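The structure is given below, and queries will be raised subsequently.
A single protein chain has been omitted from the complex, and every remaining protein chain is retained in its original position.
Order of writing sets the chain letters: A, B and C. Residues in each chain are counted from 1.
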Amino acid sequence: MKQDSPYDVDVLRKEFPILDKEVNGHPLVYLDSAASAQKPRAVIEAQREYEAHFHSNIHRGVHTLATKATEAYEGVRAKLKNHINASKREEIIFTSGTTDSINLVAGTWGRANLKKSDTIVLTRLEHHSNIVPWQILAQEKGFAIEVVEIKENGELCENSLKEKLALSPKIVCVSHVSNTLGTINDVKNITKQAHQVGALVLIDGAQAAPHKTIDVQVIDCDFYAGSAHKMYGPSGVGFLYGKHELLCQMPPCRGGGEMIESVSFEKQTTFNVPPYKFEAGTPNLSGVVGYGAAIDWINSLGLDNIAAHENSLLEYASSKLLQIEGLRLIGTAKSKASVISFLVDGIHPSDIGTLLDQLGIAVRTGHHCTEPIMTKLGIPGTVRASFAAYSTFSEVDALVAGVERAVKMLR
Amino acid sequence: MKQDSPYDVDVLRKEFPILDKEVNGHPLVYLDSAASAQKPRAVIEAQREYEAHFHSNIHRGVHTLATKATEAYEGVRAKLKNHINASKREEIIFTSGTTDSINLVAGTWGRANLKKSDTIVLTRLEHHSNIVPWQILAQEKGFAIEVVEIKENGELCENSLKEKLALSPKIVCVSHVSNTLGTINDVKNITKQAHQVGALVLIDGAQAAPHKTIDVQVIDCDFYAGSAHKMYGPSGVGFLYGKHELLCQMPPCRGGGEMIESVSFEKQTTFNVPPYKFEAGTPNLSGVVGYGAAIDWINSLGLDNIAAHENSLLEYASSKLLQIEGLRLIGTAKSKASVISFLVDGIHPSDIGTLLDQLGIAVRTGHHCTEPIMTKLGIPGTVRASFAAYSTFSEVDALVAGVERAVKMLR
Amino acid sequence: MHANNSLELRQGQIIEEFDMFPDWMEKYEHIIELGKELDPIAEADKIDDNLIKGCQSRVWLTASLNDEGNIIFFADSDAIITKGLVALMIRVLSDAKPREIASADLHFLEAIGLNAHLSPTRSNGLLSMVKQMKMYGLAYSAR
Partner (left out) sequence: MHANNSLELRQGQIIEEFDMFPDWMEKYEHIIELGKELDPIAEADKIDDNLIKGCQSRVWLTASLNDEGNIIFFADSDAIITKGLVALMIRVLSDAKPREIASADLHFLEAIGLNAHLSPTRSNGLLSMVKQMKMYGLAYSAR
């Protein structure tokens, strides 16, 4: 089946040390990349190189190491700016991950702007990270949270969106790609509609950034969030894109070093400009450097090539899995990323996960931090397999065989 | 001068790849460890090993890699618990650093408990990270911030402390060790006095944890914060210790994955127990693993040995520097950690820093994120040299010679 | 002493029983079998109050004291492997003195190579269930 791939996956896999591993006596079949992607040697070595040869705290240092470390760090900001086509490097804030990014928006823009009489809009598809920060803030401020519902196939319901937008929300928070159902939302169109009613738009891009070319200027969203660890980079790093004028207006989030202009007990403490205003304290330096290497790695392969490869895997896996009796796919949107959730009649997902693990196959089971989807669909969770640039057709075969075997045991 | 050292520093230095470096044609003399410590090979390799062989997202996974990654992560929590002698592992929250830890306390405990009529107490010695989060919150809530002043030598003024405690503050936030003046505060005694007036105590341990054995039960503080990157560990990781009953009462901080028990749009969303309640999203996994290696490394050397070594360096450096005409030490507390700030009459600190850099000597100049100290002392900043376990007497000699040379050029 | 021994004995039997299954598949097939055979809990008891928190698969647990002062446990799960493991726990801990239960040293899962399921990192609720069973032991022995 390899003929479908725009690059040689077997060669590519050699760059990922972990993919050689055995688990429970079987070669590892890692189908949990949506939870966290594995890292190529280039990323691992970039971090090591940094720590072994260039580490120093950044900014405000007059010594050479501090300058080099700062240049490395700011260089990744510029890289990321290009990668998502932001218009200015000042629009890229480094955070510790998507969750942190969304909490930043809720904690600064949200706390400063949302009042009791306001409404905000989320969708049924959101990850807890794009729900709970808003619920916590709503408890403090008293605004209403309205939810765009989904259709049976896991697509957002256009009518529901229209209804909710008619309520003139202050912000619409929507995932670019659902981590549970794989649904790719038309965020450009949603943004356009939201802007028409005067709402800001925050996009949770945690699952989109590893699989799609992101152009924040084309989407025209106000905020966009992502995590390095889902993009072949280190954990503990992520980004928030925000339109520059918005960032300038927003109050700071966390207080500490770097984010200030001048601190005083007697006069007013004043704050730095974006992005520094939002980056308090010593950042994850080696993580950011590793993230830079990850972006380079992705670009050297090409996101389009990655997407093409993943799409063939998705198609292949879907058709193969559907041959298993009683198996149904959860999430069958027309436009779908390489995440495949399924259930087998009468069998609990965690049982399948446990037995697959015995075969060295790593899938995720449960609600995938999207309980509202489970509530809506009336299911206890799903088994989720997710693909990345390094996934193979034979891994799909192993998955299908594994599920068949598990189902036989469990029935 | 090596006879003073409880271990062989030359052998130890071989574990730090960066210390072999040349900067501007001179061997690197790294005297900026208070900003960020260099990392031994054991730490760098632990991260690499994790990323190359064990990486997976943690918690809620049924597969083996997820279990192993979770065990590694939770194992470091247990290690840290022992390291600072917390009474329960649930009292250790992983954060992205000291700044994040203090903001967490301000954002949850502070926001939930501080009212307009309240007073909190900080000290003149605090790092911006222990000032600005409280100022930001004070702007929102309207409470008063009172400041314990310092004496000429950089020690906290006991009378000022007593005065401020007499105002019945809700919390006293104090650094264990000043990053600018080196003052070691008697936090056990301060905590006792604060508790007598019913105040909670938060200790910023960023500078203490690398140099002193910390026993949070002996200190009896309510919160204690620290950063891995100052403890020979990775950047982007830190911890917050909090007394368990306090953590249980505190509302969550950031919302997202892991910190919830159940998320619903229809019913009440409910939260996990500490520490998970405060750890939203995918954490800095490789960073935490590296932190574990750093704690092991510190303990294998022994914090008492490190402190003894650093103290002889401090004494040696102080007496040597004082022989330079017009040089005065800024911060001469009786109890002092291995941070040495100084000024030379008529010379701007940044000029000295720039010339030292030409000699390969990395010091920090400026206000060191403690502007209120500078305001009080009426100085533009200081030159700061700071020592770590790997610093040597000949590095002190290089510093002294370098300062002499710079001063000659600048006068 | 005797009491603890009897929990020891029960664990020994299970270890012996699993010795017959060197292969993970047979082991899990046996567990699945045990799950299927477990006396069902009354539907009326499948309520939130009896639910063990923090689980991916749900576990319900109830307990009562019989005339001999032994605790009898009933439990159920919606996942069959969890249910099989629950059945093993019940075989060891049910119908025993509260004090024995509270102080039981459950080493058999380790011995049969399934202790990963007791790891706090798993979210199958087994560890929470064991804690809950011991809490019952403690609570009843305090009376």
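Methods note: a contact is a pair of C-beta atoms (placed from the backbone, for glycine too) under 8 Å apart; a residue touches a chain by one contact, two chains touch by 3 or more.
The shown structure was predicted, so the numbers you read here are calculated from the model rather than taken from an experiment.
Colleague: Using the whole complex, pick out the displayed chains that touch the missing one.
Modeller: The chain that is not shown touches these displayed chains: A, B.
Colleague: Tell me which residue among B:296, B:351 or B:397 touches the hidden chain in the full complex.
Modeller: B:351
Colleague: Would you write out the residues of chain B that touch the absent chain, in ascending order?
Modeller: 24, 347-348, 350-351, 354-355, 358, 365-366, 380-381, 409-410
Colleague: Which residues does chain A use to touch the chain missing from this display?
Modeller: Output for chain A: 58-62, 64, 66-67, 70-71, 74, 261, 272.
Definition applied: only the chains that are shown with their structure count from here on.
Colleague: So, what's the distance in Å between the C-alpha centres of chain C and chain A?
Modeller: 38
Colleague: Could you state the distance in Å from the CA-based centre of chain A to that of chain B?
Modeller: Spacing between the chain centres: roughly 31 Å.
Colleague: What's the distance between the Cα centroids of chain B and chain C, rounded to whole Å?
Modeller: Centre-to-centre distance between chain B and chain C: 45 Å.
Colleague: Would you pick out the residues of chain B that each touch at least 2 other chains?
Modeller: In chain B, 60-62, 64, 66 touch at least two other chains.
Colleague: For chain C, give me the residues that contact two or more of the other chains.
Modeller: Residues 56, 123-124 of chain C touch two or more partner chains.
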